[in-house]
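Yeah, one chain of the complex is gone here, protein chain that is, but the others are all in their spots.
Then we have chain A:
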Amino acid sequence: MADLKVTTFCVVTGASRGIGKEIAIQLAQKLGPNSSVQLVARNQQALEDTADKIRERVDGSVQVRCVAADLSNVESVTNANQEIFDNVKDISTFSHAILVHNAASLGDTSKYARELDDVDSLQKFCLLNMSGPISLTSAFFKVFGHGKDSLRKTVVQLTSDNGTTPYKTMHVYCMAKAGRDMFFRVMALEEPEVRILSYDPGAVDTDMFKQTLSSPDKDLVSTVGDISKQTYFLKPEQSAGALVKALEEDKYENATVVRAYDELGMKVD
């Protein structure tokens, strides 16, 4: 079992809605006094709402900060990476640092791969889904150190079965998840003291899930429609709860995909 009830510095990206919002709210409640939670997303107002919900549920000593950042251009990503850790004056006040890479996008699911000829939008996609999280992780290590005697660290990255199974019109989404999964597997080899959780949240009722309905692929749309009627179509709070449970149980193998469905004991292929 991992003790989450310690003074923790915690970052959650994409914390303005969906799974990210729920992860932030549930994880914050597990942390110890004097913890500091940074919520990162584009929408300042939505972040404030997440922050309010957290403050209602945690001890007054837990600090919640909103960092509004547009993670679609290099300059603002670089600035955000700095701003997120701005108020870390003395890392020895923390016993644990957690970084949750939840922010992501689907890419243009209304197009087939043969229509993806715009360098700029593809690069923006890479930045949000791959380059940004990589640079943020590096900033995280720079602040909290690395190696055997360094501060306890946990990195969580939200992945998907799309990282191992190809689907029509899910081209860049599949690609980014496969890429990220491998990146963090390399990191797991290089940083054996860091806990790395690659988390497959399952099929979850979020705006992102609804976006798949824009696909011109009838099979995909039909499958997605079917899924939304199943008992295994999760609410964000269920999926987030399973993630927190996995963190607490601390049994997962670093950077090996952990499925919400397995945590919840649900039999889903």
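Methods note: contacts are C-beta pairs under 8 Å (C-beta built on N, C-alpha and C of every residue); 3 or more make two chains touch, one makes a residue touch a chain; residues count from 1.
Quick note on the criterion: contacts and distances are computed from a predicted model.
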{"item": "Which of \"Sepiapterin reductase\", \"GATOR2 complex protein WDR24\", \"N-acetyltransferase domain-containing protein\" or \"AP complex subunit beta\" matches, in UniProt, the chain that is not displayed", "value": "\"Sepiapterin reductase\""}
{"item": "Omitted-chain contact residue, chosen from A:Ala51, A:Cys66, A:Ala104 or A:Val172", "value": "A:Val172"}
{"item": "Options A:Ala46, A:Val88 or A:Cys126, residue touching the unrepresented chain", "value": "A:Cys126"}
{"item": "Of A:Gln29, A:Gln44, A:Gln63 or A:Ser135, the one touching the omitted chain in the full complex", "value": "A:Ser135"}
{"item": "Residue touching the undisplayed chain, where the options are A:Glu56, A:Glu190, A:Asp207 or A:Asp269", "value": "A:Glu190"}
{"item": "Positions on chain A where the hidden chain makes contact", "value": "74, 77-78, 81, 112-120, 122-123, 126-127, 130-132, 134-135, 137-139, 141-142, 146, 163, 166-172, 174-183, 185-191, 255"}
